[in-house]
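Sharing a structure, written as structure tokens. Questions coming.
Every protein chain except one is present and positioned as in the full complex.
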């Protein structure tokens, strides 16, 4: 029985990847869990320079969700390569760098520096809702998306994985643009733009104002978008959004995702990977499947006939 | 102390309106609650003819959310006017008809028939994700949105309230298009398109496949969109999405909505209106305000300066 | 037999838990104070109830009213814990409240005077028959009960039932308690004893209801089934609970709300998935003849 998956030229020992911004640089979890049990780790978003991030409060809870405006506080790509990467050396897990930039040139430059020994792939963050430049300004515009992805593609030999935004009308447009621009896989999705109001103070609950919504609340939207993206392109899709159990992960895999990322659930329970891995193995056993790949894309979507009633 | 609001030429005794598809035709709640305590009632979506709707299952729960694909099962506008409207006659509440159509002509025709004594306004449903024609096909395209709203505008003297979809990149584009086409107010938002997978059967949990996500889970997204829409147009905005308490309603009001609609919470607790009304009065009292209108749009959104750190 | 619906509207209340009695396994009895439910419930009706105000799980859940105690203004549910909503109810402490709307739905119609009522229950489907057994007894009707489950652990709730003094036949799929076999087989065996006119009443899992309906059709006895669809509101507004029902003179049947027009339906009218209704079959046969 095998949980291994192939993705963008990488072989992951299992389809579970820690999502950017929810797992620090990996090293924070040393000793709490065994990093070698993960299929991969995506770093916190990295710019060329260190960043301070947003004022506090930066995170607030909403029903079954987390709204955040961290503002990409981080050490910068050089410090990551110099200080953090060596500490990840001993672990048998794919290391993926989440690449950020205020300009196309910055994305490319970060990508160039990130191509260091020990880095297995680059995820291009064109979908962060919590920055005033870059982020959504790129991921919400097909032309800019193409430009950024193509520039990073040119700057590196590493696999390139754009991370798509859910704050668009049609995710398949962006999926196809990324494929054309040379992407090796897609990450789908980043957070949904949200606003929570402190009614006593009549101000947003987050210092930044708006924020990105993650967690179980968004899972139905995320599964839908990952499913749409997976049907639109031939490159593999990594599903993200509200995964906290094996069942949740299977929703994405069955809908067509080759792998999944786990975000907010890291905060809720660092033991989430062991639980999900055990659950996936149990599922394969119960369903008599040899490999997790047999499950990927196995969703039987009803055709118009089956949905009954003329009304819909 | 007053909870009354003016909206699209209507005077509502309070800003609480029952949302379409979650309150039947109102009469289902006779005896369970006092319909005259509501600011208004929006009918279930109505086409020219009765409809059968989708196969079952039609509703499934997701974390803090409800995913539905009812498919607009309904009695049709003529039966509504003939059989239901007289039964609402004795109640002191605004009656709003949710107008649906497969074609622009059908929308206009339904609007014409709906202009009957006892109907106070029309809500145009161009945002239902659970129909194969009409619905999102109109609400996702600014040109079609304009056409439908203008056609209904021409067909009736009643106030016209288009209901916007959240499944768009920029809700303000659609808000402005509706205003230009002659809308008197906007309803914001309908459900988010989602997919939930039954992993044991490897099929969607809903018979129809995808569905519309509602409930507390979507509130941060809904507040954000209602806030964006309210800043983009001069006509009033009715906030909708995940409201279950006075605090939730206040989030929308403070963000700039003149009124709110309550959907999924009707299922959870038919006593929700009394609870919210008491909560709103308590809020006004505690904050020394005379009228709920003093609260509308009182959100103080931080400017770049206040959000601190250069990073965001 | 005419469908009788509750004459007065249901009442939504925050109801305190007044008693909690764990049974074996995932089963327990919960008693709440709710004057309207205690006062005007008819057997077969249900409540929509939710333990707390958390948003997950979100909706109230439907449960048959097992018994009412009008003198104390209370009613009792027979609960099987299967997921988060039932878990939250089971975790309530005495005095804590739950949001509750009821009584809801169409009750079991009384059988004709000369009929014996055969109550066929699977699992928690026993619940409404406790109240119905009582109603039948008061109305002086003959009745007997058949109670099936997968294994002995699924027949936990029968002691309040035997107390009614009705003949009760228990069956388990694995033979661990009572007769070995399916509950509908036991009913069929009873029919083989030619007991005279009977009306069947069935409540339990879908497959059992379907088997009961087929049996009734085969033996040409009237039957009422209490269906068990997913329900969102309980009052006919969410349209989530619809089942396809084909009444006399309806060529295709219509989606009808199980919460308001059911949960109890005439078995002939129920359109079973991939099979149609027995009424349709009979009418088709009549045309052929």
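Labels for the chains are A, B and C, by order of writing; each one numbers its residues from 1.
The definition used in the following text is that a contact is a pair of C-beta atoms (placed from the backbone, for glycine too) under 8 Å apart; a residue touches a chain by one contact, two chains touch by 3 or more.
The structure presented is a predicted model; accordingly, all values stated were derived computationally and were not measured.
K.L.:
Taking the whole complex into account, name the chains on display that the unshown chain touches.
P.N.:
Per the contact definition above, the missing chain touches A, B, C.
K.L.:
Return the single residue from B:21, B:39 or B:63 that touches the missing chain.
P.N.:
If we include the chain that is not displayed, B:63 is the one touching it.
K.L.:
Quick one: which of A:70, A:177, A:221 or A:235 touches the chain that's been left out?
P.N.:
Residue touching the absent chain, from the options given: A:70.
K.L.:
In the full complex, which bits of subunit C touch the chain not displayed? Write them out.
P.N.:
54-57, 84, 91, 93
K.L.:
Just checking the interface: what residues of subunit A touch the absent partner chain?
P.N.:
Residues 21-24, 28-33, 44, 52-53, 56-61, 63-66, 68, 70, 73, 215-217, 244, 264, 266-271 of subunit A touch the chain that is not shown.
K.L.:
In the whole complex, what residues of subunit B lie against the chain that is missing from view?
P.N.:
63-64, 216, 309
The definition used in the following text is that only the chains that are shown with their structure count from here on.
K.L.:
Common contacts of subunit B and subunit C?
P.N.:
Intersection of subunit B and subunit C contact lists gives A.
K.L.:
If you take the mean of the Cα atoms for each chain, which one ends up farthest from subunit C?
P.N.:
The most remote chain is A.
K.L.:
With chain centres defined as C-alpha means, what is the inter-centre distance between subunit B and subunit C in Å?
P.N.:
Each chain's C-alpha centroid was found; their separation is 36 Å.
K.L.:
Would you mind pulling out the distance in Å between where the CA atoms of subunit A average out and where those of subunit C do?
P.N.:
A distance of 47 Å separates the two centres.
K.L.:
Between subunit A and subunit B, what is the gap in Å from one C-alpha centre to the other?
P.N.:
32
K.L.:
Residues of subunit B that touch two or more other chains: which are they?
P.N.:
52-53, 56, 63-65, 73, 215-217
K.L.:
Using the touch definition from the top, which residues of subunit C touch two or more other chains?
P.N.:
Answer for subunit C, listing residues that touch two or more other chains: 55-56, 255.
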